[in-house]
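The other protein chains are all here in position, but one chain of the complex has been omitted.
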Amino acid sequence: MSKTIVPFGPQHPVLPEPIHLSLTVEDEVVKEAVPAFGYVHRGLEKLAEKRDFHQMIQVVERVCGICSMIHAMCYCQGLEHLMKVEVPRRGQFLRVIWSELHRIHSHLLWLGLYADAFGFESVFMQFWKIRERIMDINEATAGNRVIVSVNQVGGVRRDLSPSKCDWILDELNHVEKEVKALESTMSNNYTVKKRTVGKGILTREMAYELGAAGPTLRASGIAQDMRQLQYEAFDELDFEPVVETDGDAFARGLVRFKETIQSIDLVRQAIARLPQGDTFVKVKGKPEGEVVQRVEQPRGECLYYIKANGTKFLDRLRIRTPTFANIPPLAAMLPGMELADVPVLILSIDPCISCTER
Amino acid sequence: MTLVYALLGVVLAPFAGILVAGFDRILTAKFQSRTGPPLLQPLYDIAKLWAKEPMIAHRFQPLCVYIYLAAAMVSVALFFAQSDLLLIFFVQAVGAIFLVIGAFLVPSPFSQAGANRELIQILTYEPLIIIVLAGIYLTTGSFNISAIYAMDKPLLINLPLLFIVFGYALTIKLRKSPFDISASHHAHQELVRGVLTEYSGRMLALIELAHLYETILILGLCSLFWTTSIWGMVVLLALTYLIEIVVDNISARMSFRWMLKSVWTTGLALSAINLIWLYSGGRF
Amino acid sequence: MLKKIVEHSQIKSPWLVHYDCGSCNGCDIETLACLTPLYDVERFGVLNIGNPKHADVLIVTGTVNKRNKKVLKQIYDQMPSPKIVIAIGACGLSGGIFREAYNVVGGVDKVIPVDVYVPGCPAKPEAIIDGVVEGLAKLSEIQKAGKPKKEAIAS
Amino acid sequence: MFEILYTSLTLCPIVAALACLILPGKSTRSALVGMTGIILIASSVMLIWNGPVSSTPAFLSSAKFTTFIQIADFALLGLILYFGIKFNNRIISVLSLVQIAVLAAFELFILDGHGAPAGLFCDNLSLIMVLLISIAGSLIVFYALPYMDYHEHHLKLTKTRQPRFFALLLLFIGAMNALVLTNDLLLFYFFFEITTLCSFLLIGHDGNKVSRENSVTALWINSIGGTALLLGTVMIYLQLHTLDIQAVIGKLQGSDAMLIPLGLLCVAGFTKAAQMPFQKWLLGAMVAPTPTSALLHSATMVKAGVYLVIRFAPAFQGTALSTAVAVCGAFTFLSAAALAIGQRNGKKVLAYSTISNLGLILACAGINTHAAITAAILLVIFHAVSKALLFLCMGSIEQHIGSRDIEDMRGLFGEMPKTAMIITMGILTMILPPFGMLLGKWMAIESAAGNLFTLLMLALGSALTVVYWARWAGILMGSDYKGESRPEHLPDMARYPLLTLLGSAIVLSISAPFIYSKMILADFTGTAAYATTNGVMANASGSFAVIPLFMIAIGVFLFALAKSGPGKKGAKIAGPYMSGISGEENGTYVGPMNKITGSVQSNYYLSAFFGEKRLSGVVNATACALILIMIGVSI
Amino acid sequence: MQSLEITKETLRQEGERLKAEGFRFVTITCLELDETSLELIYHFDKDLEIIHYRMQIPKDAPMPSLSPVFFAAFLVENEIYDQFGIKFDDLVLDFGGTLYLDDDDDITATPFCKFGVKRADTVPDAE
Partner (left out) sequence: MIKNIFKNFVSKSATRPYPIEVRPGFKNARGELDNKVSECTLCGICAKKCPSQCITVSRKENLWELNPFACVYCGICVDACPKSCLVHYTEHKKPARVKTNLVLKKEISPKLKVVANA
């Protein structure tokens, strides 16, 4: 057979981020895929020794610009646990609203990139067009389109006025309508199905054993979602994890598509039940002890380990991001697929390399 | 006289090509809810590429590019001289082959894979075009374009299925979804820009120019299906191109295996039906 | 006449290559957002061409780290002149919030010459469009000054 | 005059062959071989000067000669039987026994009135064949002189086997010349069998296990052809009471009678031309030293089969057999081209390409119109020249790089620029207009437009052909720019044959209109298939501007060459795009774990579609069915 | 944060047991305790319950890798090798300290250790 070795990335137009794969292919069928990392590695966990624990919020937000709010939320939850602070109920609801808005924008972004990976440019354009409404909401409510910086230890920095809430609901109606108009394309279009159905199958057992997280895991039929831990206001909101059973790229697409709709619903619920009150409490003192905190990011389970020693600098901050967990499944699903499927499969775990490498 | 037509064709084709490509990009943008570039954008692109710093990846690259361009120009000239269709097609194939050879020259995995895929594309559309041309022969009794113009009925009436088959070839040649496999105008594919990856600057400008010629040639071939009235021709061309753009916008890019399998099976089946009908003496 | 057309075209047809040089994705997605319907930079002839050999404009987001500085340098070297480099976002300009992290080298201009700096964290699509326009303005000024084409404007 | 030329074309090489065996010394042998080659070339040129002729020289009709041939015939079959028994191959033994029995019965009981043999017949077709055999054959023999030294050096032989080798080559050429000039079916059969035997011995020349096995395969498959030819001959004689080929054709022209013997002759032609399902022997023949392959593939052996079918084509014009031949040929064209895609062994690609092109020629013979036969003859000419060239280049490459693998020829231009250039040009003459092969293909497709299945298969096959040639040409010329190409040493005896062949491929292509009007047209009666004004070949269904296109092509090529080439001023040389992590060396990158990794490239061989394993079974079964149908329609 | 103790010897065995019981590997956290010792915390999850295993190890001794049991562990073990310089034996895919760090830089350094040590053995098969 004739072997070809393709250096795929770090600068490659279909990969949004610099990851490298050394692909050994035979007639475009992948035989071996060896990943290489380090093109985004900054070493920001180590920055905890140079920035105090308040400033670290802004740093961990920039672990990943797409799920920045949720990173910061998880970090704050950890510190609040160590400092034994209870966030006011309104603050908890607001955190849910912003985190779910982030999930919507992340999923829409992903759906577009995913479509782009299999060469469906017009779908990419559609999803990104819809996504701009969410970006507008972010900018109007939090002051920035992407990195909202709303979290602080003890609550949130911004509040929502009732008129803003109505406007958000209105915008979300539009988003929902426009997203649903694309449902048949994502689930019925012949070419989309040809490119995704049966590609990169992760069986239920494989997904679990390889430690997949988030939609990648749920598309293989396992209903595990960190929001079931009922952090923040999720104890009051109705939601069931979205599950698909096929475990292929198509199923992962569907899970994220449905989660987009679900998140719209969650934001609506949260706005409907938004209690009055403070958005944050003032915190005093320094954290001490160690804690493991987990939240559900758009890409899956995110774990923060924080060890504090009673000074304003943390002893150790460790972040295990969902993509980190999804890389082994990716490595396992690539062999046997065509070169043309590689971008689709890489996208299908919704990689966030800047999360992975921090 | 034919020489004059041929020369005129060669001179005017790129301008027509620029307009077609410009409209294409604007229409695509409109379908995607965008404004799109100015109409003359393809001209700007080519002129800009022409002025870039010369840079090649292999000493024989210019050879391949110039031959590609020349082949495209000669085939357009032959077309306007109303020459033999098969000959036009073969001359055009020279260009396609040299583009591939040029991509093979460089030890870059992307251009090599692109070249291989381009070969598979050639493999996919070439038989279809030959069959379509044979269908034309069966209807007109000749491979010469002049014979088609001598017909009193449009070819489309006798070759409806072959026109669809030709549409496949058209889509592949225009590098549109679902067949933008070996190269595409944007680099949103796994092979960067496939065949075109290793060309740059002036060489790329020449390739773009040759591609314009090819577009005109293939649209010209398309126009042969309705030669009895100029309006019929225009409507047919406009509709065909519109459908191409729509298909481009409603489909994902497929893999080359799928292309080879499905285009050969459906294409050959459709052409066989149409040809059998012609062989059995069916005529309108 | 021909020279005019070419000079006009150089400003009307900037093709981008975007390299995510260790960004947090914030600036990346904003750069991508520029291509989408709401900002549609194809209005200015911009295409995301993805291949340095075809590109006129190099858009860099993110901090340069020790591994990707070589990649960045190589992409820059593979671009034929005239070329423009646009650094985007706080990280790309100076290393931003990560300046002091152990694996961070700093801004893009520590590795390759930068023509336009687009601040922001992340820079808004509007700012990125402003950056491209600014870059083209610089190119046009250089044309007017009549510098030989061969001299890369960035160097 | 003709008799003298005939002698020098047939007898001279045979005598020289014997001399090769007897006379010792390398220099003597070289001189002998060289002289024979020159005599062959000179005689063939003079023969064409002499023009078409048909005569019965006295020695041919002498009883002694007839008896000699009869004895030689049996001796030949006996030898084949001996080999059959020696290599324990039942098919060979049985078939040669059958042939001995049939021949004996025929000569003893039936052939009583065969006193006056049919003599010699030399029309333009024969002339063309003689020219090809003599010139291409001689060039190959010249090339073999340095080649075999190296070859034997490589094999570390203690005692040279070259006398035997060159004797066989010369014998082969002589037999081929005799074959195409004879007008007697029985004589034809005799020479047909000689070529079989020669090829068997040549394939087995290296004497190792593989070559022995493959030579036996060649022998048993060709025995089928021999048997079919003999049976056909006998049946023809039984009905028409003549063995005069021209008389037979004359009597049969336009009638549906006698299709069975003609069908058998076609089967004989098919086996010799290695058509599906008989392709196996030609593929196996690759184990032989390259000059053998070149000889088998270009002007001799396989062309004998093609010649047989073209020769008899007028006899079955317009019959179902003719259509069947066309379909079978077209099927071989298609399937061999498909199989060639799945190959990365260069010699095997060449072999499949030969099979495929012979299929095209036979398809043209089967289409059997004036235009199609013209196409067939043109294809015979151009194929012989280009293929000889390609094989000889392949031989040089193999000796230089020690591999036949196409993937190992990546960047050959850096290693052996001259040969790479020549072989690439050779490949281009195979697939591109305005070269002759494409002219032939154009004629073939235009002629086939009236036949659905043939057309479909030709259309698919021609696309497949482009794929396997183009990718090979591409990787040959690719090279690492940094490496200064070192000057390549080609021995003169290797270089001149190559350059001559390349030159003739181009010159012959340019002169295709003249070849047609001067050489081919004369054999036909009735109106010309093509008008050749201003170097344009045209008829009612189309036109091919050979000479104008050549002018443009040469102009463009020179212009483009001037624009490229090494050290062209101004142009910066950039390394390939490697996603931004190229290594120092061209084509490498810094991969995982910071290792410098060569980005290996290779072509697609698509074994899932075109693999030998996957396709062979289906192809062989279909081809068998088609052959049976071919015989079936004869009945 | 409750946690169980584990040793080098029992690691693989315990891993096998957890896998059989349906636990999912989450990650490993590495901490620097002082000049000479490090602490590894292994996190496993089953039905949203997370459990932690702790192990204190000296800095310069190699560790058995968990990746033969849980394939997913290879990435984090490589990361720890980069950051703290612990060498893991039998890694299914060994980046040899170049997962994040680059060759020409201080690849032998351990950037996450305050009390930096020179890595005992560097890149395993660098030539």
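By letter and in written order, the chains are A, B, C, D and E; residue numbering begins at 1 in each of them.
Basically, a contact is a pair of C-beta atoms (placed from the backbone, for glycine too) under 8 Å apart; a residue touches a chain by one contact, two chains touch by 3 or more.
On a predicted model such as this, the values are computed, not experimentally measured, just so you know.
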Just to confirm, in the complete assembly, which displayed chains does the hidden chain contact?
A, B, C
Residue of A:20, A:42, A:129 or A:299 touching the missing chain in the full complex:
A:129
Residue of A:143, A:275 or A:336 touching the missing chain in the full complex:
A:143
Contacts of chain A with the missing chain: which residues?
51, 54-59, 61-62, 122-123, 126, 129, 136, 139-144, 147, 149, 157-158, 181-182, 184-185, 189
Could you pull out which residues of chain C are in touch with the chain that's been left out?
37-40, 43, 86, 90, 93-97, 99, 107, 109, 115-121, 123-127, 129-131, 133-134, 138
Suppose we count only contacts with the excluded chain; which residues of chain B make the list?
29-35, 246, 249-250
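What we mean here is this: only the chains that are shown with their structure count from here on.
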Contact-graph separation of chain B and chain E, given in steps at minimum
2
Compute per-chain Cα centres, compare each with the mean of all protein Cα atoms, and return the closest chain.
B
Go through C-E and A-C and name the pair with more C-beta contacts between its chains.
A-C
As a quick test, compute the distance in whole Å between the mean CA positions of chain C and chain D.
59
Distance-wise, how many Å sit between the C-alpha centres of chain A and chain E, to the nearest whole number?
26
Please tell me the distance, in whole Å, between the geometric centres of chain D and chain E computed from their C-alpha atoms.
66
Which residues of chain C are in contact with two or more other chains?
19, 36-37, 48-53, 67, 71, 75, 80, 102-103
Give the residues of chain D touching no fewer than two other chains, as numbers and ranges.
572, 574-575, 577-578, 580-581, 592-593, 599, 601-604, 608
Let me make sure I understand the interfaces: which chain pairs count as touching?
A-B, A-C, A-D, A-E, B-C, B-D, C-D, C-E, D-E
How about chain D: which of its residues touch chain E in the complex?
592-594
Contact set on chain C toward chain E in their complex:
66-67, 102-103
Given the complex with chain A, which residues does chain C contribute to the contact?
17-30, 32-33, 36-38, 48-52, 62-63, 65, 67-68, 71, 75, 96-98, 100-104, 121-122, 124
